[in-house]
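Beneath this line is the structure, given in structure tokens, with notes to follow.
Only one protein chain is missing; all other protein chains are in place.
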Amino acid sequence: MQRPNPTAERAGFAWPIRVYYEDTDAGGVVYHASYLRFLERARTEWLRSCGFDQDVLRREAGVIFAVRSAKLEFLRPARLDEALCVELRIAARRGASLLFDQTVQRSGQLLCRAEVLVVCLDSESLRPRPIPMPLAAAIAPD
Amino acid sequence: MQRPNPTAERAGFAWPIRVYYEDTDAGGVVYHASYLRFLERARTEWLRSCGFDQDVLRREAGVIFAVRSAKLEFLRPARLDEALCVELRIAARRGASLLFDQTVQRSGQLLCRAEVLVVCLDSESLRPRPIPMPLAAAIAPD
Amino acid sequence: MQRPNPTAERAGFAWPIRVYYEDTDAGGVVYHASYLRFLERARTEWLRSCGFDQDVLRREAGVIFAVRSAKLEFLRPARLDEALCVELRIAARRGASLLFDQTVQRSGQLLCRAEVLVVCLDSESLRPRPIPMPLAAAIAPD
Partner (left out) sequence: MQRPNPTAERAGFAWPIRVYYEDTDAGGVVYHASYLRFLERARTEWLRSCGFDQDVLRREAGVIFAVRSAKLEFLRPARLDEALCVELRIAARRGASLLFDQTVQRSGQLLCRAEVLVVCLDSESLRPRPIPMPLAAAIAPD
């Protein structure tokens, strides 16, 4: 398991999500797999806020990020039309992986808590590769 | 088929969409069914911009909106990380239905064109019901 | 628009679909975009029944099939746990495209009717390409 690396920690990042019909199920609430989509949108937008698009990383650096593991706790249901907020912080960074602590909240109330381990892979071989330097530096600049 | 009702026409409404992995498929482009989700997000946000949440309409007015038919043309592919724009205008309004002309564009280039007929239904019986008055008035105020 | 080509017509093909939570929405019924997924599963399995996997076609013949247009009519709702049946027949075949007539039924009752135009594309350039010969022959053997 990853050990927290204090130098990799950064202030949190928050991304708003609106719940549409596409996200819900016949139970009247947000379908549980939709949270994985919400969590990834926030990671993608965090990466973009650091200056990196996943598509550019793939084309220019030849790397993609893949979810290696995820622990999800579903604490309260979300419903149609609600405005949610996905937050993330980096809990640990290694040479070829990032561990994210993420939450989904509604008006400050915790709905879902997640720990997501993302690995950096060569886009052709799908084997682990070090996070490319400019990005690694942007994540933990010291 | 619906006949255009000039009094129901309004200036267009535009809603931004970002393409995430969840929206794409192994062909490397946006999966064709994802466009139906994008189109619905824009209709939902247009309704919200008129002052109406679908969830409130269901709980308070007892109506839901359902897609009765859709004609879709997929003209050019969209790709991961692209910023798209969904536009809509009301092509026709009847007592219990709305016909939307919608497009999905990228930097002004047309990717998808759609004609979507939405009907107003009783949320319990799922039978057609007139669009509730305050909403009907908001859509075509004269 | 495609003109029906009698020689391309074949007996119908049917594929069973079970409705899971993932397919439904908070309206308590199958989400409208889910039908596009159901329709594609049937086309894929029909192609497989003709002896062709899409993944093999892409790797060996360098072609992919893309939906160029779709007309969908949603006539009755489907619900969680229901057993549906997707049927298809080829309404027209041209050099680089196939027009499918498809239905989704439940116990013989029509829920959704669709006309889907699929084009054969070069997997690299995404430009139209003739349907490769062994497949074209399998679709219309005379």
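Labels for the chains are A, B and C, by order of writing; each one numbers its residues from 1.
One rule holds for everything that comes next: a residue touches a chain if its C-beta (ideal position, glycine included) is under 8 Å from a C-beta of that chain, and two chains touch if they have at least 3 such contacts.
Remember, it's a predicted structure, so these values are computed and weren't measured experimentally.
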item	value
Selected from A:C50, A:V67 or A:A136 as touching the chain missing from the view	A:V67
Residue touching the undisplayed chain, where the options are A:G62, A:P77 or A:P128	A:P77
Contact set of chain A toward the excluded chain (per top definition)	27, 29, 32-34, 36-37, 40, 64, 66-74, 77, 123, 126
Where the unshown chain meets chain B, residue by residue	21-22, 24-29, 31, 33, 79-80
Contact footprint on chain C, counting only the chain that is left out	18, 20-22, 37, 40-41, 44-45, 53-56, 79-81
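Just so we're on the same page, only the chains that are shown with their structure count from here on.
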item	value
Rounded Å distance between chain A and chain C, as computed from the means of their C-alpha atoms	34
Mean-CA-position distance for chain B and chain A (Å)	29
Per-residue multi-chain contacts in chain C, two or more chains	27, 29, 33
